[in-house]
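Can you keep this structure in mind? I'll have questions shortly.
The complex appears here minus one protein chain, its other protein chains still in place.
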Amino acid sequence: MRIPGALYAARGRKPQNEKDVPFQEILPLRLKNTVSGKADSGSDVACLQEMGVLFACLKDNEFVEKYCHKEISQFQKCYKFYMDRKFEAKQTVNQGIVQPGNNLNYKQLNKYMRRFPNPQ
Amino acid sequence: MSLRVLSVNLLKNNRNFIQNAVRNSKGPGVQALALAPYATQVTVQATPAAVQKQKVSKAMKAYLERAKEHDDFMKTQDLEFQIGKRHLANMMGADAETFTQEDIDEAIAYLFPSGLFDKRARPAMRSPEEVFPARKAAEFDETGRPFHSMFYTGKPNFFQLLHDIVEETNKLYDLEERMLRRGNKPDENQKLETAGFQLLPKDQLERVLVEHIADIEYQNFTNAMDRLISLPYSYKSKAFIERYLKPLIDQSKQLEVPKPKIDDQGRQYITTYECLRKTARADVTVRLPGTGKITINGQDISYFSSEECKEQLLFPLNYSEMLGKVDVEANVEGGGPSGQAGAIRWGIAMSLRSFVDQEMIESMRLAGLLTRDYRRRERKKYGQEGARRKYTWKKR
């Protein structure tokens, strides 16, 4: 919806005419074929739920571990699984292997985009 | 294969080649042929527009120059080698015509004796074909048209190889499907055994292909080969796979077990000389029917005061269940107690091989008793407190 100029005039300012400021394409309106890896540190938060369950159990039993065997083993299993996965992922990325999926590392992304670049 | 032969010939007749190329550059139709990738059916008449401008491309020219240079170089090298061989033969008083490479090596070792440890660092004389790595011959004909359809990949042999692997894989996939439809199963007895084999390492593959390949490309090769090998019907393309497999050395049979000698009391004995560990050096003799007596430099096992060293000595004897059945005599010098114990341990283990069965030898090898421990003290580095430790950092 166009707002009538009178309304702006009431506020004391006229909107600029688009024709007076023609659009200039300083850089081509195209995305680059690379991404930088700056924000790619990734989060290390894992097993939060297991940790919560473990804390609840420990608190209930006054930090005596033998009453919380199930929780402890579950927590440790979860962490071990997480570490193994992390190690494996690092290995594949280091080898430069690109896997299908949406959780891609910046190296893998760059590799993909080099293969399928933006049209010139 | 015929192409390869032709290309070799081309390299040899480089001079003709250049002349041909230059002559051809004046004639019509060269460019038209070079432009068409599959030019067997394309005739000059079909593309008259391209006939007008023909030039020998810069790359072609550069290649011809390079090839000529290399050819000349090899020729002079070969000439020098022949002259050198003649001189050597004269010096040794042999016939120059029948002077072989072995004779050359002998003569060099005699005339230029070298105390250098590394054999590759000693003086040598070999034919230039051996010394200078093989070069690829011309990969395009005189009109500048490449022989290989993958020439423009830059690494035609490598990509041809990948292509072949995929072709084999697809063939096996088809076979598997056909067999599945017929209800047949792969033969378990014929299954490809790759336990003692290894894919060609990168440097060897490079030598086979006469091309330099990047690490990632080698990775692609191994991945493709692994996929091919893992297929259930991989034994059908055994001949292809085996071309790129290299047998691993069987570690258990690597060292020959010496036969025990008989001493004047009629007992079997084995002496192992040069048992080394750190800076210690020992000679160990093990005699078979024995009572478990251990003699080290004339003393018994109390030669070593610490428990650890005594345990070291007894480790191979106890492990091979020969404790109390053999006598051990050792002369050891140099190094400290731990090194001396380690040297004697290795000597005992090596000697015991003659008195136990093959299975026990393999067990001892897996326990790390038969490996010589060649770790040495790491040197101190300048600007550091020790081998690894750095000085405390002080801002000022």
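Note that the chains take the letters A and B in the order they are written out, and that residue 1 is the start of every chain.
The rule is short, and it goes like this: a residue touches a chain if its C-beta (ideal position, glycine included) is under 8 Å from a C-beta of that chain, and two chains touch if they have at least 3 such contacts.
Rule of thumb we're sticking to: contacts and distances are computed from a predicted model.
UniProt lists the omitted chain of the complex under the protein name "28S ribosomal protein S7, mitochondrial" (options: "28S ribosomal protein S7, mitochondrial", "Sister chromatid cohesion protein DCC1", "AP complex subunit beta" or "Vacuolar ATP synthase subunit D").
Contact with the omitted chain, checked across B:Val131, B:Leu180, B:Ile216 or B:Leu366, is made by B:Leu366. Within the complete assembly, B:Gln251 is the residue of B:Ser114, B:Gln204 or B:Gln251 that touches the hidden chain.
Screening B:Gly154, B:Gly196, B:Pro258 or B:Gly292 for touch with the missing chain picks out B:Gly196. Residue-level contact of chain B with the missing chain is found at 195-196, 248-252, 306-308, 311-312, 314-315, 318-319, 338, 341-342, 346, 359, 362-363, 365-369, 371-375. Where chain A meets the missing chain, the touching residues are 41-48, 51-52, 54-55, 58-59, 63, 65-66, 72, 75-76, 79-80, 83.
As a convention for this text, only the chains that are shown with their structure count from here on.
Chain A and chain B have Cα centroids lying 46 Å from one another.
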